[in-house]
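The complex appears here minus one protein chain, its other protein chains still in place.
Chain nomenclature is as follows: A and B, assigned in order of appearance, with residue numbering initiated at 1 for each chain independently.
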Amino acid sequence: MTEKFLPVQDYLPDSGTYELLPFKFEPVGADEVILTNLTGEFLYLKREKLDSLVSHRLAPSDADYRALRARHFIRQPNDRATLDLLALKTRTRLSRLANFTNLHLFVVTLRCDHACHYCQVSRQSEDRQSFDMSEETADRALDLVFRSPNPAIKIEFQGGEPLLNFPLVRYVVEKAEQRNRVERRDLQFVVATTLSMVTDEILEFCRVHGIHISTSLDGPEDLHNRNRPRPGRDSHRKFTDGLKKARDVLGYDAVSAVMTTSPASLPRAREIVDEYIEHGFDSIFLRPLSPYGFAIKTKSYQAYDAGSWLEFYRAGMDYIIDLNKRGVRFVEHYSSVILKKMLTNDDPMFVDLMSPCGAGISAVVFNYDGDVYASDESRMLNEMGDATFKLGNVHSDSYRDIFASDALLSVLEDSFASSAPMCSDCAFEPWCGADPVFHHATQGDILGRKPESEFCKRMMGMIRYLLDVMRADPQAKSIFMTWVNS
Amino acid sequence: MLTLSGSALETGLTAPALFRLTTVPDLPAPLRAQRAFLMRGLGDVPEGYPHYLVFDRDPIPANGAAFTRLDEKFAYLSDDDIVHLSPHGHVRTLFRSASNHNSILLTEQCNNYCLMCSQPPKRKDDRWIVDEVRQLVPMMPRTTKSLGITGGEPTLFGDDFLDIIRLCKSWLPTTALHVLSNGRSFADVGFARNYAAVDHPALTVGIPVYSDDPSRHDYVVQEKGAFDETIRGILNLKRFGQRVEIRVVVHKQTFERLPELAEFIARNLVFVDHVALMGLEMMGFTRANLDALWIDPIEYRDELSAAVAVLRAYRIPVSVYNHQLCLINPDVGIAYVKSISDWKNEYVPECDGCARRDECGGFFSSGVKHGYSPSIKPFPHRHPAVD
Partner (left out) sequence: MMKKIKMIRLELDRSIYSDEAVQKAAYRFIDRFAAIVSRADNSIVVEITFGTESSNQREHVVADFKKELLDQNLRLRIKTETEAVRNLILAYAFSKSGLQE
C-alpha cells in the first residue's frame, strides 16, 4: 500500500461514540438473542455482546458492530442517512393504511348446500326471503363501497353459497361496473364458492366480467368430504369437475383455493399439499381454524390447540421447502405474510395479522340483512350473539355512523400491537398482528392476555420456525426471498 | 488498445481546434466549413474544408490547405469522429462514432480518492474542459445512441455540470446520457432538485456503493463520511424521480460483505433502477494498491452468486460486468454481460479452444498486461455426436 492511502482503521469511528436506535430483543436458546428494529430488520447477537452493546462498550472493530450499524440498530452521531432510511421505511410500511378499505365482502345469501362442521353461519333452507340479500340492501352497500377513498376496490361475494343467489351477484357486478364508468377505480370481483353448483352460464358471466373464483379444497377426497358434508357426499368430485370447468372458461390463474384445517387434517399436511399440487395449484394457505362459529357456541373452540396446529404447519412447511428445493415452485401464504414483514418494508395488510388490526380498514363485511361488520370473523361472532364488532346497518346508518363508529374506532385504537402489554416489548411485534376479534372472542379482552393467548403461541411458533429455517438453511432463505417479492 | 491521445507527425495548424471528421468529398459548402476532411490514400482532394488529415506517407493535399499528418495508430478514425488538434501536434480523439461507449471526461478533480481509481484525481483547476465540452456536444451526431459524463467527479462543477446536461438535452435529446458520480453532491437537496429540473429524457446517474458498512465504504473511497453523503444523495435523487444505478467494484476490500450489501440495497434502496457488479480493472491506483485489492475472482464466486440471487429475488435489475465466464458460478450467468471493450475483446493464451469464448467478455487489455486470474480454464467443446 502506498503512503498516500490511509489504512482501514483510520475510518473506524471512535470507541463508545455510537447511539442506540430503537430495537427490541428476545432470547434465542441459552446464550443468544435476536434483535429487531422499528422496520422489522433483525440480527442475532451473543448475550454478552448485547450487554456491551447497551453499555456502549462494543468496539467499532467488532464484526457485530459493523452489522448493527449497517442494519440500523446503532448509528454514529453523524449518520444522517440512517434516520432518513428508517423514516422512509416506516413511512412505506404505514402508507398502505392511508388508503383505507379495499376489500368489501358481500354476503349475498346464508343458504348453502353444504353443512360443514365448522361453519355456523350457513343455513340449509329454501327460504330466500329470510336469508338472501335484497337488491335494495346491495344498492346501499354499494353506496358505501364507493365512499372508500381507496383507488382499488375489490368486491368479494360470500355466503353461504353465493351461487344460490347468483342473480344478486349479477346485479351487484353490473351496478358496480356502471358506477365505475364514472368512478374509474381499479375494480375487481371474486366469488367464494365450493363450485358444486357452478353452471356454464355462471362461468360465462364470470368470464365476460373478469370475475375471479376462490374455491375450497381441504385435502384428499376422504378428508375433504368429511370436512364438507353435503347430500350425496360428493363435495370433492363436484369440486374437481367445477375446477376443470372454471379453469377452461376463465383461465388457469382466475381460480384459487383456500383450505380449512380441521382436527382430521392435522396428521395429513403432506397429503394436503400433494392434493393441491395434483390439482395444479402453486400455493396453499395453511389456515388454522378460527375460534368462531359452531366452535364458540359449544365452548369447544379449541378444536385443537396452537401446539398441534404448529406441528401440522411445520410438517407442511418442511415439505413445501423441500419441494421448492427440488425445483417445484410452491408458496405457503401464511408464512409469506410474516416473511414479507421480516424481509421487506411492505405490509401485506392481511386482516388477521395487522397492527392496528385490519378490521374496517382493509376489509368490511356487508351481511345479507344489511348489517356491516369489521371483518368476516366479527360477523360470525355476531351470529353467536356477540355484537361487539357490528358497525351498523346500511339501512339505518350513514357512512359516518359506520366508519366513525365507536365499535370501529375503539378496536382500532386498542389494537396497535405496539401498545398491548407484552407485545409492546416483544421483539416479534413488527412481524405480528393484533387480531382483536380473536382475543375478544377467546379472552373477552380486545388486547388479549398474550402469555395465555393461542394466537400469540401460534405467532411465536411460526416466527421461531421461520427464523430457525432461514438461519440454518440459506437456500430456504433464498426461496423465501422469492416468495415475498412475487 | 486504441490510442486516443498522441502526437501528430506534423501539423500546419496555428491555433487549437476541434474538428468533426468526414470522408464525404461532396458535402454542401456550409457543412464543409465545419468539418475536417479525412484523406485516405490517393484521390481527388475536395475544396472548402478548413483542415485535412492525412496518414503516414500519403501525399499531402495538392491544394495547399492546412493539414495534419497522423501515424497509423490513428487509422481507426472515421466519419463523424471528433478530434482535438493543437498547433504543437497533440491529437486527442474525443468522440468515436463507431463506439457506443463515448464519454466526456469533465474534470480530473475529485472529492474521493478511491483505492482502485482508474483515473487518479488531480488537484489542478481544469475548468477549461467545460468550455471545450460546450463546443464538443453540438458537434456530435444527433443520432448518437449513448454518451457518458465522467471524471473525476463531474458534479464538482455544480451549475456548469448542470449546464452540460442541459446542453446534451438540447442537442442530443435522444441520446441516453450516463453520468458517473460518487453521488455526494446530491446530498444537497437543492442541487438534486436542480439536477432533476433539467428534466433530461434519458438520464441515469451511476453511483458506487462499496459496502453496507459505512466505515468500509469510507475506507475504499478514502474519505470519512462519504457513505452517508452518497446514500443521502441517492435518496434525494430518487425522491425527485431520477434514474439511479448502483455500481459496485468487487475486490479484496469489498467482496466479503457483498451479500450483505445486496440485502442492504434490497431493504433500503429497492427503488434503484439497476445494480452493476463489476470486476477490477488494472488501471490507475489499482496497480499501486494491487496487494490490497487483487483477489482471484474465483475466490469470491459464491459471494457473487449470493448477491445476484438476493437482488434478483427483490426484482432489482442486476448485471455482472468485467468478469470472465469461467470464473463465475453458473447461476450468475443470467446476470452476466459480455462487456469490457467496445473495440475488441481480448483473451489470454489459456482461452485457446474455449467453447464459450463468444459469450465471454474476456479481459481488459490492462488485465492481459498486468495480471489476471491463474484459474482461467477453457470450457471444453462437447464432442460431436457419432451416429
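Criterion: a contact is a pair of C-beta atoms (placed from the backbone, for glycine too) under 8 Å apart; a residue touches a chain by one contact, two chains touch by 3 or more.
These numbers come from a predicted model, not from an experiment.
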Checked against the full complex, the residue among A:T90, A:Q178 or A:Q475 that touches the missing chain is A:T90
Of A:F23, A:F166, A:F285 or A:F330, the residue touching the omitted chain is A:F23
Across B:K224, B:R239 or B:H274, the one contacting the chain not displayed is B:R239
Where chain A meets the chain that is not shown, the residues are 19-25, 27, 38, 50-51, 54, 83-84, 86-88, 90-92, 94-95, 421-422, 425, 449, 451-452
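FYI, only the chains that are shown with their structure count from here on.
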In whole angstrom, the CA-centroid distance of chain A from chain B equals 48
Within their complex, chain A touches chain B through residues 1-2, 4-8, 10-13, 41, 60, 66-67, 69-71, 76, 78-81, 84-85, 88-89, 343-345, 474, 478, 481-482, 485
Counting only contacts in the complex, chain B reaches chain A at residues 113, 115, 211-216, 218-219, 222, 224-225, 227-228, 231-232, 235, 253, 257, 260, 264, 266-268, 270, 288-289, 291-292, 306, 309-310, 313-315
